[in-house]
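Worksheet: the structure to be examined is printed underneath.
Only a single protein chain was left out; the remaining protein chains are all shown in position.
When the chains are written out, they are named A, B and C in that same order, and each has its own residue count from 1.
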Amino acid sequence: MYCNQPPEKPGNKKELLEKITNMARANSLWVTAYGTGCGAIELRPLHTSRFDMERFGIAMRPTPRQADVLIISGYLATKTLKRVIRVYEQMQDPKYIVALGSCTINGGMYFDSYNTLNVLDKYLPVDVYVMGCMPRPEAIIDGFSLLMQKIKDGRAQGWKHYKENLDYYRENQKKIITDWDLPDYNW
Amino acid sequence: MIDKVKKELEIRFPLLKLVREQHNYLHVKVERVSAMDAIVMARTSLGHSVLQLISTVDRIEDDVFQMTWILENYSACTVLLISADYPRENCIVPSLCQIWPAASAFEREIFEMFGISFPGNPREGEDFLLEGWKDTPPMRRDFETEEYAMRVYGERQPREHLDPRQYIGDIVGEWNTPMGRKREEEK
Amino acid sequence: MVKALAIFLPLLGAFINAWLPGKNPKASRVVSYLLLTAGLAAVVMLSIQLGAWNLNDLSNSVILSTGVGAPPLSINLEITAGGTLAAIVMYAATIFSLRRFALTTPRSQPLVLGLLTASLGLLFATDIFNSFVFLEIGSIVTIGLTAACRCGSRWEAAIKAALVSGLVTILYLLAVAALYRSTGMLTLEALGTLTGGSAILVAILLLTVIVTEIKAYPLTGWGLDFYQGTSSIVAGLYSATWSLAVLLWAAKVLPLLPVGNPIIYAWIGAGGLVLSQLAGLRASSSGRIMGYSTSAYASLLLVAAGTTTGAFYTQIVTVLMVFSSLAKFSLFMLGNPEKKDRWSGYGTILFLAPVLVLAGIPPMPVFWAKFSFLAHLASNFPVIFYAVLTGLFLEAVYLFRFWSARSEKVRVERASKPSAVAAVLLMLTAAIWITRMSWGMLDFSGSIIASDGIRNIFHGLFAVGTLLCLPGVFNRTGREKNYWFWLLISGAALTILPAAGNGLTFYLLWEISAFAAVIGVSKGVAAKNGTFWYAVFASLSGYLLLAGILLSKGSFVIAGLPAILLTIAALVKMGQFGTHLWNIRAYPVAPGTMPAFLAGTASKAAVLLLVAVALTTTGGALPWGRVLAWMGALTALATAMLAAFAPDYRKMLAYASVSQLGFVLMGLGLASILGWTAAFYQTIHHLIFKMALFLGAAGVVYRTGTSEFNNLGGLVKKMPWTFAFTLIAVISFASVPPLAGFGGKWLLYNGLVEAGWLPVLIVGMFASVVAFLYSFRLLHGVFLGQLSPRNAHAKEAPLPLLIPQAILAMAIMVLGFKPTILLNFLVPTLEAIPGLSGLAPVIQGDMVLTAMGTWNAWMVGLMVMGFFGVAFVFFWISGHKPKYVGQLDLGFAGEMPPSADEVHYSNNFFRPYARALSFLPKIHAEKIFRGTTKTFNMLGDGVRALFTGDGRTYLAHSLIFLLLLFVFLNGGM
Partner (left out) sequence: MLANFTSVALTIVGALTWGLLLGGISRSVTARIHGRMGPRVTQNFIDLWKLFRKTSSIHHGGMFWMAPMFRITGAICVLLMVPLVIGQNITYNMSFAGDVFLLIYIMFFGCLGMALGAGNSGHPYAVIAVSRGLAQMSSYELSFSIAVVAIAVGLHTFKIEGIVAAQQAGITSWNIFRFPFASAGALLAFLPMQMAYPFGIVLAPQEIPIGPPTEYSSRMLSFMLSGRALFGVAKLILFVSLLFGGASSWLSLFVKTFLLYMYPIVVSSVFPRFRTEQSIRFLWFIPTTLALVDLVRVML
């Protein structure tokens, strides 16, 4: 019913073609419509005529299968983490994570909560952090331009890192998700 | 209207303590043994037929859980709060599911958060908010939240205090707003 | 000597039995058997001597005189050839049932033999007083036999019979006295010499007596109660001996009665037939049903007495009465649900044969008599003909309901098993014998369809269709195994059908194929209801066909009413215009490959009939072609919409089948070369894809045990080949190029535009677009989506089902890419038919041209396959390998779907479409049909109200009948 094969380790690609493709990837970021915390409210203005995310080629996709970017918008409860892992693993390579707000960096104001994780990077490979509580749309756009730059430079390799160190991430994930019932591999 | 309720309750339960009273609001505290009688009476003969909430306060100083049932009378627009204390050790409170099926959700939440058992609730013990929680129930005051967070979510990054003036000054160059200038002058 | 032995041996046996002490039942039984066998041998010898076996002249007779004086002092008997046949049946029935009597009520043996004696006596009596004596003996013995078993209902039956026989005695004696007073003679011939007032008196009295005794309609009541109340063995013996004797005696007396114009019998009979069979619709117990059937045959006797004379009369009456009595005997032997001794397999058939005899289905012996009789009526007495036909159809309805209700579980008492088998064997032998004698009436020259090409197409279609259904009968388990034989018979009859040269042959083959298919359907699990509906509609179309053929007076069909009747018969067979009710009931329950045969092959018989009607009457144009085209279009649309909402796979296919046949009807209605080309193309295509689909469905049902959409889904992983063939068939019937289905639609639309029938064209196009709805539902509901854990064990369908599907799928591909192979044959064939109007399509190489359109199927096919191949290869070699993930690994908002059933969208599939449709008034064919049924039931209830179950009412009926006759005959004369 579910996948039972570990992911294949990605290899290196041809130089020039990869560069062109990276330009295309940077200019066509499709975002999974998945709001995890309070920060999701700051994403809405991005669509409006004032900030207009689409001019950077950023669009929302309602299904993870077609998306490139997953935005973790603010604090992440352990219960939500389970769903986020599944959504992330269902996205197709290459894929990127943008984390918003202090909460994803060090727990923020929920640092001592019993159900909110503190450092997101231990569980999922974050490509760009946008700090603030909450970051304003300008800051998010700034974060996106940073991500685009990273992609163009070929440095946004979080998905590769995740695949290569899957055991490490799984261990961390299983440590806090006590009732782990996800399939071990779900792509 | 609420006077009548109060009078009726006082006749029936002489040991009742008045906590607070307003023109449409009455909070009474009854003995543990007569709590259920009072609730049933409020529902059947006093017209407070809607269960709005069941709340719990962990009064660890008195070694009790204070249960409060909030009952409302929609036609008379009055609210009746009935409280009772239950000992913390192996706390057992009768379930109200037979009277209000909706009480099930409240009771499951209280069971999860405080570990209070409600015998008679058909869905007792099902996951409500927390998935696979194994520790002390998190809302009890003897639950060490910070210790738990440290243990599970890892060491928190040391937080350094930044003087906003100094910090923003670094970015902006100077403390350069009208208000700031005024304050500067005052100094 | 032989003569006397034949009659009086039973009497001797009766006396011996009565004298032998009851302590020695075995000895008495042996004696009875010996005597009866001897009597039977004597009767057979007599019959051979009288030449009864060629049925041509049944009035040969010998006289047997006993005693010294003339009757009534002595007994004079005239043994006729027809009578000997009846006597054989009587002897046989007595021998068959003697053992049962010996086992249950040993003391009744003298009575049994006495009943036989009385029956024989009455059968051959020439004297009116002698008849009275036998009548009395018979009545008394019957009452005694019935009352021998001491329980309530039998006593009641006996008392009613006693009451009636009392009244009959009084009336009869009055008649005898009147006859003797005015003529001084007591022979039957003396009746003819009566004149004046006494003639009327005697006629009225005797007619009342006869109608009461033979249990014709208004005076049926006591007979119904008697058959219901008495035990089945008594009723069986009674119907095969006494009842038969009374009927034949009545047949002897009726022409002699001085009633003026004998047509009055026919009116009483015809009216009574319709009314009593209406009432029969409401009957439920087997005894009552037999009672109503008896009443039907009594009414037929009256009709025959009123409309025919001479040797023809004797012949018809003898065959009808003898074999119907035998059939009733075997049904009574079988129809007793007392002991639990289940018969599967041939038990059902054993049960069906008598029902077929009673309903007059060919090639049963009764059919031949009925056919000649109805032909006579149709050419001379049309109104009576319609009434009789209606009555017979109603009889068929309740008989088939009776059979289908019993066909689930036939319980037979062990003691009566051999006798029932023997009776059925006797009937089947008789069937073969009579059919053999009537062989000369059949004609296999194929002159109905003048065009060789068309005939060859249909021969080929039927043969290929039947052959492709046959491999799938292997790999079957349980009772479904047995249907192959009936499939083969039905297919063989169909294969010969195009060669029929006259109406009788056509009708014969049509009915054989239809009823063999009915039996085949009845082999399915839980097929009770479906079989009943199929049988009813098959007999409806059969009777319409019969009516049309008979009204055409010799030729196959003539324009006007007969042509319309035949057209309606074909529509019913196709399930068009509201008659799809039987398709959607019979197909889902039919076993194995049977629905493939029914939908794919058998439905083409209706197309053949339509073509035959068109060719014979006008040389091409069907009567009211435009109406037909509209009917086809509306049926196609309505059933396509219904198919979209069907909850069951095979039911949906049944709707789809009807819908696609609507296009055939549109083409035939056009009466142009283009239209007919389209119709034939669509007919052939319908056979191919519908068989492929139903064979696929057979595989699915075989592997999963269900055909409900809610239990299916996701089978593509388990049955990839079945899916592939189904997919090809579906793409084809959705008429998507480049597969075969498009050609039929294209030709049809061109024909419709050529004729200027644009509204029909629009409705047809809409119907073909609606076909997309159900075609996707069909594929998704069964093969795509999520695989339910229930079907996790399913495997690929067995090879005998797959190979025919593969052949059919190949045929679809070939026909789709190179339709010119077929068109090159079809177009010249149809051009040669003079009655067709319009231009023929021009075929240049692969290109087909009409006045307005072009179509190059080969190029289109190449283009589609080419680009598909290019895209495929490009995707393949570009090195991108998608990873296969499991069926539950869905982008599901981060959750994991709990189970396959919860994410499989199957229930209420086209809900929004249903909502959008909701403004349409719901004119369900179901409702209309149910309304019709209700009306008939109400009428039946009204008619039935006469039969109160109170013996006194029955006496009152007889007296009122007498008074009415008096008024009527007096006024008439």
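Everything below uses one rule, namely that a contact is a pair of C-beta atoms (placed from the backbone, for glycine too) under 8 Å apart; a residue touches a chain by one contact, two chains touch by 3 or more.
Nothing here was measured: the structure is a model prediction, and the numbers come from that model.
In the full complex, the chain left out of view touches A, C.
The chain not shown here is touched by just one of C:Phe15, C:Tyr33, C:Phe772 or C:Phe825, and that residue is C:Phe772.
Among C:Arg436, C:Lys717 or C:Arg952, the one in contact with the hidden chain is C:Lys717. Within the whole complex, the absent chain has one touching residue among C:Ala734, C:Ala925 or C:Leu969, and that is C:Ala734.
Residues of subunit A that touch the chain left out of view are 10, 17, 20-21, 24-25, 27-28, 30, 48-49, 52, 54-57, 61-63, 65-66, 68, 92-94, 187. In the full complex, subunit C touches the omitted chain through residues 714, 716-717, 720, 727, 731, 734-737, 742, 745-746, 749-750, 753, 756, 758, 761-762, 765-766, 769-770, 772-773, 775-777, 779-780, 784-786, 852-856, 859-860, 863-864, 867-868, 871-872, 875, 878, 880, 882-885, 887-892, 900, 903-905, 909-913, 915-916, 919.
The rule we apply is simple: only the chains that are shown with their structure count from here on.
Rounded to whole angstrom units, the spacing between the C-alpha centres of subunit A and subunit C is 72. With centres set at the average Cα position, the gap from subunit A to subunit B is 36 Å. Per-chain CA centroids place subunit B at a distance of 78 Å from subunit C.
Chain contacts: subunit B has no residue touching two or more partner chains. Residue positions of subunit A with contacts to 2 or more other chains are 82. Within the complex formed with subunit A, the residues of subunit B that make contact are 129-135, 138, 143, 145-146, 148-150, 152-154, 156-157, 159. The residues of subunit C lying in touch with subunit A in their complex are 883, 885-889, 891, 893-896, 900. Subunit A meets subunit B in the complex at residues 78-79, 82, 105-107, 111-119, 122, 175-179.
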